[in-house]
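Submitted below is the structure of interest, expressed as structure tokens.
Here the complex is missing a single protein chain, while all its other protein chains stay put.
Order as written gives the chain letters A, B, C, D and E; numbering starts at 1 within each chain.
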Amino acid sequence: MKMVIAVIKPYKLDKVREALSAINVSGMTVTEVQGFGRQKGHTQTYRGSEYVVDFLPKVKLEIAINDEQTDSVLHAICEAANTNQIGDGKIFVYDLEQVMRIRTGETGHEAV
Amino acid sequence: MKMVIAVIKPYKLDKVREALSAINVSGMTVTEVQGFGRQKGHTQTYRGSEYVVDFLPKVKLEIAINDEQTDSVLHAICEAANTNQIGDGKIFVYDLEQVMRIRTGETGHEAV
Amino acid sequence: MKMVIAVIKPYKLDKVREALSAINVSGMTVTEVQGFGRQKGHTQTYRGSEYVVDFLPKVKLEIAINDEQTDSVLHAICEAANTNQIGDGKIFVYDLEQVMRIRTGETGHEAV
Amino acid sequence: MKQFKFSLHPILALSAFSILLFGGFPEAALAHHHDVLDSGDTSWMLMATALVLFMTLPGLSLFYAGLTRSIHVLSVLMQGFAIACLASVLWYLFGYSLAFSDGGNLQNWIGGLDNALLGGVTRDALIGTIPESVYVTFQMTFAIIAPVLIVGSFINRMRFPALLWFTALWLLLVYFPVCHWVWGGGWLSSLGVLEFAGGLVVHLTAGTAGLVSAILLGPRTGFPDRLKRPHNLIISVIGACMLWVGWFGFNAGSAVAASGDAGMAMLVTQIATATAALAWMICDWVRYGTPKVLGIITGAVAGLVAITPASGFVGPSGGALIGIAAGIACFVVTHLIKQTFRLDDSLDVFAVHGVGGALGTILCGVFAAQSLGGVGLHADSIPAQLGIQTLGVIAVFAWTAIATTVVIKVIGLWARVRASEEEERMGLDLSQHEENGYQMG
Amino acid sequence: MKQFKFSLHPILALSAFSILLFGGFPEAALAHHHDVLDSGDTSWMLMATALVLFMTLPGLSLFYAGLTRSIHVLSVLMQGFAIACLASVLWYLFGYSLAFSDGGNLQNWIGGLDNALLGGVTRDALIGTIPESVYVTFQMTFAIIAPVLIVGSFINRMRFPALLWFTALWLLLVYFPVCHWVWGGGWLSSLGVLEFAGGLVVHLTAGTAGLVSAILLGPRTGFPDRLKRPHNLIISVIGACMLWVGWFGFNAGSAVAASGDAGMAMLVTQIATATAALAWMICDWVRYGTPKVLGIITGAVAGLVAITPASGFVGPSGGALIGIAAGIACFVVTHLIKQTFRLDDSLDVFAVHGVGGALGTILCGVFAAQSLGGVGLHADSIPAQLGIQTLGVIAVFAWTAIATTVVIKVIGLWARVRASEEEERMGLDLSQHEENGYQMG
Partner (left out) sequence: MKQFKFSLHPILALSAFSILLFGGFPEAALAHHHDVLDSGDTSWMLMATALVLFMTLPGLSLFYAGLTRSIHVLSVLMQGFAIACLASVLWYLFGYSLAFSDGGNLQNWIGGLDNALLGGVTRDALIGTIPESVYVTFQMTFAIIAPVLIVGSFINRMRFPALLWFTALWLLLVYFPVCHWVWGGGWLSSLGVLEFAGGLVVHLTAGTAGLVSAILLGPRTGFPDRLKRPHNLIISVIGACMLWVGWFGFNAGSAVAASGDAGMAMLVTQIATATAALAWMICDWVRYGTPKVLGIITGAVAGLVAITPASGFVGPSGGALIGIAAGIACFVVTHLIKQTFRLDDSLDVFAVHGVGGALGTILCGVFAAQSLGGVGLHADSIPAQLGIQTLGVIAVFAWTAIATTVVIKVIGLWARVRASEEEERMGLDLSQHEENGYQMG
């Protein structure tokens, strides 16, 4: 099993969720995060004081999937979240050793 | 070393924390997240406009442990967080390559 | 590729970010979290009611890097975030299987 | 002119009314003509003025701000604040004059420029028993709130420069004239329309303008099924409470005296608000199975709006019934607009203010009847008065709809009115003002 | 009846007082009987009414709302708002009549129904020097705030339908009668109890009812050691500030005139609030090593409550001392209730309003003494007056405790009063109203 972590622009969340539903991935956990990358923050001025806004609001999705879904999931996210503009975000994949559904105690593939 | 990620219902946080303390796991990092899964959101109506609430508030726990604790930790969380109702959440486990305590610079097992 | 997760004291964020920039690591994703560990929370009293504050505000950084950067990154974070006081936080490292830049579709090392 | 001016809003209304009733000015009304300052009346009007400003800033702004998304919240507050400033300046420049001074040949339609720059509004000038300076400021707060009300219709999507243009032109083409028609000695006041505190002048104009501009600007991105929920109902409740409190200045202040009329206006305002709020709450309960916070506060506003034109003319029971009618009618129209017509009048400005204002104006023609505890319409003059009231509603609606359309179209000639999709998505706070409402950490 | 009515709250109090002092009605008091409208008095009472409403909505609601968890915040605001509406309607229907009209044979206990539906409250009707409509509305705001105060005792756990029942029945069984006893010509006013602005009628009734209902409903889940902290103290501070400002209407408004009595009531209110707040702050500092924000604002409220019954009778130094006493006493009782008796009177309604109201009522019997700067009790009549004051406290406490118990038990016959554990856990916002307070993003 794999865990896919996608950091995307917040307003793309709905579209990504729909793209994932379309390929039958319907579980995920979402966090509001601040991103720092090539997309540079802007400077805001409040009454003569300048503030550098380094971090930009992003949304992080964590999606546990079975191994064979990896490519289609990456593809779906990538397509839905892409705007061709800097700051679109990144996807990270790592290996999951175990997954467990709390309600039933199921583990492994059924639990995903 | 393993990292255990548990996504649970918010009001179960205290109980899970206590269950973990009982088995001598006393470090964890907690994040407020939004969950999407089988438990479907509800529809809210505000003055004639209907809003689909897809995401439900959950709490995510990240708990780094030593390998031999894995089973007891999964068990403890599962028991404490279970309500037998849909939406109880999931637990994910993955392998940690390295752990470091910032204060002391210790690494590995002692750092967990 | 590795993912480095660092849980640090919130006011150290700027310093850590600068330390990382100094070694050419300039991408990261930041989340506000609550930490539970050896550093014990305090008790707050509101009008005769005592509240145990178990969780302390921390900041979590997720930083994807290439393997060879691992040591320098750990070192940089450790130095910048250290105050020699309990609660300085922890760093976790795990293996990343895949990284993808959404904007370009690049994967692997170039995407980090 | 003083003589003339004295007999304005709502004294004019009352006088016109007296003419209807008794075929002439009653002694009591004339007695006021001595124009001696009464410190009690002045005190109340100073305060009523502060209350109406309070009702707009922060009241109405907060009511609206809580209902947007957090990325647009400042833009709503900014619009309210900037409108307040701009309307104040325009009122000082020529607004008061166009609304309240003698228009000569055009008197039926618009005032003149005798009082431009508030010329003639000296320290000693009186209107009835209060300083004219107070009357000017009191009426100024009415000119402020009307355009702020409209903002609710097109939140999240009007660009800020366009909003400033809109405010200026709309005041010029809609508010100042209509105010003159009803309270400044124009044709509707000559007809004897009953309009105590702004049902037509403020609420129907704003509601109609809201509807029209919502149609012309088109819906928010995501309307109707991918909208985000109100981001902070606490703020909206605070705003609603402030509206309620401030409205005492709006209605009881429209008596332009600390009198029995003012007292009764306050009492019926309180009762109508309460019944309307409860009526809406029950509608929610029946329709959705739950009493809603947003419902009860909206119902309260509907009640406040509906009692506004009637507050000087009806008694407690009249107030209670107008409230119930408003709660139900505004609830129904809200649903019609959103669910049947699928119009994105985002914060229901038409359903609440347009419908409430019209309804109150018309019902006023009934509940002013003495037999119903009102100020004294004879049963057999009700049909005639109802006709006048309805005519007022239709005329104000039609003129506002036309003029608002013109205003928006004309602004479109030199300014982009609607925010781009990108601006809307970033949030108007960032795209229009480079600021964020909330900044945690 | 007018004659009778005129002599009501707090003029009755003052008159009763005069009888004590001079063995008869003084000329000055009688002089008012001419019943001519004074625009200055009317102006102040219009405003005082707005202030008291403001103090409840949004003031008190916000004060409470900030102290709950974020998942219950709307429910608190909703309860305040709905109570305001319901109490207004009941006041219109029969509340004013039961409290203030002549009760005939039952006059000692309760008023009659002569003024039901506010019959007789015409535009011309006066109470003293102000329109009766204003007096009705002013008193209405008192009837609103009392049940809203109680809400603080059982936040997070009373179901909304039960709350509506509770409000209606409690007003009927407790507020209307007690108001009649003290200000409506009932037995306590005949005895000559000194109660200027609501120490007994509003605060002791609410505080006692809070205690009783907290006991009957049982504690919040998690009480006492797993409770969550107040979710937004900023909101509570805003609320406390609004309470302070609005309270000027409550106390100085109770002079029912823009007079020296009103002025002194405002001054002593300000001083007592300040000393009570500082007293509580120092208590916190001594006990916990830190001055607390929640402490100082609670102390201010305690001072406001305690000076309420005394505000028309004491001088500046009396006010200062009553404030200090209230700050300390309410601090101590808060800790007793929470830590010793382990009662979950969640927002300390009894400790602040019950104790503060009782304390102020009793101390009023001392500090009204002329030698202490008061309105003029002779040193040797102090013991007698203290007896009357204490009797008033005991009677109101006892009646309220009994009647509140009955009300809650009776409602239990047909409605679930206490939210289920599941409803409490979801938050009353979602479980009772299907809404959320905050919705970021």
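Just so we're on the same page, contacts are C-beta pairs under 8 Å (C-beta built on N, C-alpha and C of every residue); 3 or more make two chains touch, one makes a residue touch a chain.
Everything numeric in this text was worked out from a predicted model, so none of it was measured.
Here one chain is not drawn; of E:134, E:149, E:242 or E:430, the residue touching it is E:242. If you put the hidden chain back, the residue from D:124, D:225 or D:422 that touches it is D:124.
Looking at E:61, E:167, E:232 or E:404, the residue that reaches the missing chain in the full complex is E:232.
What chain E contributes to its contact with the hidden chain is residues 38-41, 43-44, 47, 51, 69-70, 228-234, 237-238, 240-242, 244-245, 248-249, 252, 257-264, 266-267, 270-271, 273-275, 277-278, 281, 288, 290-294, 296-297, 300, 315-317, 320, 375, 438. Across the interface with the omitted chain, chain C contributes residues 11, 14, 42, 44-46. Those residues of chain A that touch the chain absent from the view are 44-53.
Note that in this section only the chains that are shown with their structure count from here on.
The leading chain pair by number of C-beta pairs in contact is D-E.
Annotation: the chain A:chain B pair of sequence copies touches via predominantly different residues, less than half of the used numbers being shared. Residues of chain B in contact with two or more other chains: 31, 44-46, 94-95.
Along chain D, residues 228-230, 288, 292, 294 each make contact with two or more other chains.
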